[in-house]
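Not every chain of the complex is shown here; the ones you see sit where they belong.
By written order: A, B, C and D. Residues from 1 in each chain.
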Amino acid sequence: MTDMTVTNARSGGLSKIALRWILYILLGIFALYYLMPLFVMLTTSLKSLDEIRTGSLVALPRDVTFDAWRTAWSGACTGIQCEGLQPYFWNSVLIAVPAVMISTLLGAMNGYVVAQWRFKGANIIFSLMLFGCFIPFQVVLLPMATTLGKLGLAGTIPGLIFVHVVYGLGFTTLFFRNYYVTIPQELVKAAKVDGAGFFRIFWSIFLPLSLPIIVVTVIWQFTQIWNDFLFGVSFSQAGTQPITVALNNIVNSTTGVKEYNVDMAAAIIAALPTLLVYVVAGKYFIRGLTAGSVKG
Amino acid sequence: MAPILDIKNLKKNYGSTEILKDINVSIEPGDFLVLVGPSGCGKSTLLNCIAGLEPITGGSISIAGQDMTEVSPKDRNIAMVFQSYALYPTMSVAKNITFGMKVRGVDQATQDKKLQEVAAQLQIEQLLNRRPGQLSGGQRQRVAMGRALVRDPALFLFDEPLSNLDAKLRVEMRTEIKKLHQNLNASMVYVTHDQIEAMTLATKIVVMKGGVIQQIGSPAEIYNRPANLFVADFMGSPAMNLIPAKTRANGGATEIVIDRPAAEPLVLKDTQNANLPADVILGLRPEDIAEAGYRSGDNVQTADCMVEMVEPAGADTYVVSHLGGKQVTARLHAETTATPGAALPMAFDLSKVSYFAPETGARLN
Amino acid sequence: MSEWLERHVPKVVLAPSFVAILFFVYGFIAWTAWVSLTRSRLMPKYDIEGFIQYERLFAAPRWDTAMNNLFIFGTLFIVISMILGLLLAILLDQKIRTEGVIRTIYLYPMALSMIVTGTAWKWILNPGLGIEAMVRGWGYEDFKFDWLVNSDLAIYTVVIAGVWQSSGFVMALFLAGLRSVDGEIIKAAQVDGIPTWRIYSAIIIPSMAPIFLSAFIVLSHLAIKSFDLVIALTGGGPGYATDLPATYMYAMAFSRGDIGQAASSAMIMMAVVFAIVVPYLYSELRAAKND
Amino acid sequence: EPQAEVLHWWTSGGEAKSVAVLQEEFAANGGTWTDMPVAGGGGDAAMTALRARVLSGNAPTAVQLKGPAIQEWYEEGVLADISAVAEAENWANLLPASIAAHMQCEGSWCAAPVNVHRVDWIWANADILEANGIEMPTTWDEFNAAAEKLQAAGITPLAHGGQAWQDATVFETVVLGVGGPEFFHKALVELDQDALTSDTMVAVFDQMRTMRGYVDDNFSGRDWNLATAMVMNGEAAFQIMGDWAKGEFMAAGKVPGEDFLCASTPGDGYLYNVDSFAMFDVDGDDKVAGQALLAELIMGPNFQEVFNLNKGSIPARTDVDLAAFDVCAHTSAEDMSGTSERGSLLPSYAHGMALRGAQSGAITDVVTAHFNSDMSSADAVQMLADAVANSM
């Protein structure tokens, strides 16, 4: 919309050009602020340990070495196993992918019901679900552990998927609900007259419409689940630990020697999938937000 | 023959708000029922109730002789065209049209045959692979119709199907719907805001206001003998002139006296209606006021009127003057020489005059 | 039967999620409330002892600090993130050629967890290693930026890192909001002779009220749950100067083996959440009723 | 076939190698070892995981646990009894009495010790001391004098990382040095209110305030190993830290006694930090067999030697040959037996050997609050008493 700067672009006088420059400089300064930590992490990961001990942390590396990256991926010790992040990476994938898919699908269904099939009390149910977004996760740790034990899911990947789905539902439902309320109710009515039922309407009509909001939800959920540490550390056991736990084991050891370059390389590796998601889907993210989820 | 649609004592509340109050309508097979009324009067709600898309609060609805009050929309044997068309945005035109059949498990061959038939009828064959987003308003409208037509239902329901179109297309589509009705001899319930549409399409018009039916009748009845002030004012464009007047008996005839600013009252003589109360509101359509010399007949009387404004509109020219404290519009021929500020002799044709009681608004003659 | 099913299918679909939330959110809150009334230590116990845990909580100076910090941190974090997010959104909305790249740069911190970036921030903010050392290295020997190690100022470094992480997301929200403002309104304002900055300040921004609300909710949710952020950046220090309720509670529950105390602090946290979310839900519900 | 899932927080290179020794022995004896490392916060994260695991009825076989926490878990009724192994191996005679006490729960054995870390070490850069003509201090006054001298020479006297547990580490060495072993026991083990509010305690806080002056400006939040690096690089003279700091010196190729010096902090006494493994109640014969085997191996002389050589600590059992160990380890071992006889072998409060979590945490809160502000010693003492009372 706001193409205020384009108006009269032809009449761009000196002040216009100056304004433009100030704009880009401002944007650049902010970009520096946002990039600084990444820069520090990246340069550190490319330095040798000696250089880190002796040089400035914010300086560029003198000799670039990728050893730390190799170590972090496949050699760093996270306990007695020195296989790096690799095995944990796949655990995270196994947890995050199904959890994102299930919570998104459930959120879509719930949002569809709340927005398009309103029944008495639907709004109350929705608000109750929404409140679930705000519960501090530390609160649920202990009772959840007991419950998972009772369900026989303790320490398993399905257990972790389950936990992430349950506590992701509030947000996914909220996103879809806010998107679906902008779709005219007539669509459901038309399909009803056409003879389609609840699931048919969802599957054939609403789901194909939902791409923008699916992108938003998937980004949000994937980020949350991939980066989760608390649930990962509490509800896993040997063999099911996600990458954040491994990363923590590398970065946060208390009484050992610290290899900062490996730490940083590991940190970046652990963040790569989420970064990738943001870079690839970032454009759709704004679009999806614009498409409806922004409202209240 | 049993009525195709029979609505008895229908009530519909949203929460504690009464939206529809005691609606009774029945239509015969082949009828084209048009629902008109101001925005928010409950037209769409009534249609939704008929379709079963909204639960009703009281009364009953039967379609083709069967009580449908509790039946779900898909089993009511109706087809509906929505105001916003409600096309499925992600499906192609062909899929939009065949979706209902697919859901119902109609076999592919029949689907294809029906699709071809309907597409030919609506002249949308070349659009079948497009998405609704790639269609113009008129094309969308035809697709929405197509979705209804493949059904062959007992009853068609249309909710303002033409309101999104521009004037030109609307006229074309109107003719299209009319032909369709005649060809299929289908029964239809049609909601519209547009009086011309109502007048040209309907075999029966229902005028509603605030959830209450004001009048049911043929287009001519509604137009010529509106049941009350509301209907008189609502139907017809430009609207009927409604002029406060006094009456006095004069022999067998009635004299109608209308105040004029800065001039003597205008007196008209009505030989058809007698026994009117002293105060009435006189209803006269613009086309019943013409330039003197352009209208003749028993009930035509001439008087000079001061012209306030002249609006040429192509085929006709409208002239506004002041009578009885109201602006009065007359429809003159296109070549009139009337000019604002000058007096013009005008012919008042009382053959189709209406009278209303000022307090209740009810028709008096 | 099938008729019944057909009519109630929406409820049936919603039911599992609803039951899950009921149990796993509200059930657990009730559980926590219960435990907060006991003398649970290492593991939960269920003998009710009254409000002793709350008495202990309010007697603890560290809890005072944590609540104070929540107030300072929460306010600054939310306000600055909003202002910065809005500013960035407006800047980005000026038909920037490289918008895609810049937007990604602003947005990516949301993708990283603080476990990852905490160390980097710790270095950057550390006077001996990061910015202060760098600027001094350029020859400005008097430059001072030692908030991280100053008990009174350390909480503000948490704000800096928190804003870094979240403002990009807020920017995305606002950018989406700006993009959905009706273009004709802006044209109308231009013809009306309104200068650009007034168009933003008087017309566009006020019309984005719902987005402010969404951003506020997301941010307060982040502020209250901020845990990784503090642990990674300051570990709650210097001393416990940057403790937040979430870290306090975690420390009680898991390093101190004082679950009763943790539960009582959790209940207070939840009360704060409640005070923020309920008005939001209320307005949300009313809006739903109106449409 | 013995099975063991082991929850521990030794994840970094050196530590991991040390545990790997145990794993290899375990495997050599036909066992299957499943590793479950959770680092962070000195075991906080591991404890979080442990709690969840126990509550879900899925406890690990063996868990790195220490100090009173062992008894606490025992009281929850979730620990297994390994007395059979202990008695067969005659642990009672192999361990110093106070350390053995930690491994026993109501008379039965419930944990196996791995090592003994000494906490009250002071490390120094040999070159700096020589250049400034300073001896290793033996009293706090000497330390203060040396520090003043160093400060005058532009050298940071004390390398310190401002994290709560590091503050607490310094604090307990000061308590031991200023108040003596008996006072330490009264104040930090028995939590005697009189001791906590005594003038001695005021003096302790005074010394802490003095030491705060010897620390550089940027200490806050610094990791301990970075502080060690400062000593190594000659930026600072002293560091007060447990003997794991030695590993950091060694990793950088420094030689004890030549490049860096080690000595106990001023005053008599020995603050120990014993790592141990507790066995949890588990189902399945293979796991129970694993527990027995693990307990036996942990106390085995071979493991005790190899592990501690790696880790920088000394063996928990007293009969291991120390020939392969360095001078600092020798000092540590001698002091351990000496103090054990004198009754000044004391558990480290800062490392969770003396007190339960709630109490030690409450004390640490006060210590770190005092150290990081300009609170007066009198206020600190009052706060300490209140906090301890509130934590009960």
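Things worth noting here:
Keep this in mind: a contact is a pair of C-beta atoms (placed from the backbone, for glycine too) under 8 Å apart; a residue touches a chain by one contact, two chains touch by 3 or more.
Given the structure is predicted, the values throughout are model-derived calculations rather than measurements.
Stoichiometry of the complete assembly recorded in this file, written with the chain labels shown: A x1, B x2, C x1, D x1.
Rule of thumb we're sticking to: only the chains that are shown with their structure count from here on.
The minimum number of touch steps linking chain A to chain B comes to 1. Chain centres here are C-alpha means, and the one lying farthest from chain A is B. Our note on geometry: chain B versus chain C, Cα centroid distance of 57 Å, whole angstroms.
A separation of 39 Å divides the Cα centre of chain A from that of chain D. Under the contact definition stated at the top, the residues of chain C that touch 2 or more other chains are 6, 44, 129, 250, 253.
Among the residues of chain B, those touching two or more other chains are numbered 72.
On the chain A side of its complex with chain C, the touching residues are 1-7, 23-24, 26-27, 30-31, 33-38, 40-41, 44, 56-58, 106, 109-110, 113-114, 117, 119, 122-123, 125, 127-144, 147, 166-167, 169-170, 173, 181, 197-199, 223, 227-230, 244, 247-248, 251, 260, 263-264, 267-268, 270-271, 274-275, 277-279, 282-283, 285-287, 289-290, 294-296. Listing the residues of chain D that touch chain C in their complex gives 41, 43-45, 47-48, 51, 54-55, 69, 72-73, 75-76, 162-164, 167, 216-222, 356-358, 361, 365, 368-373, 383, 386-387, 390-391. Put simply, chain A touches chain B in their complex at residues 184, 186-187, 189-196, 200, 204-205, 208-209.
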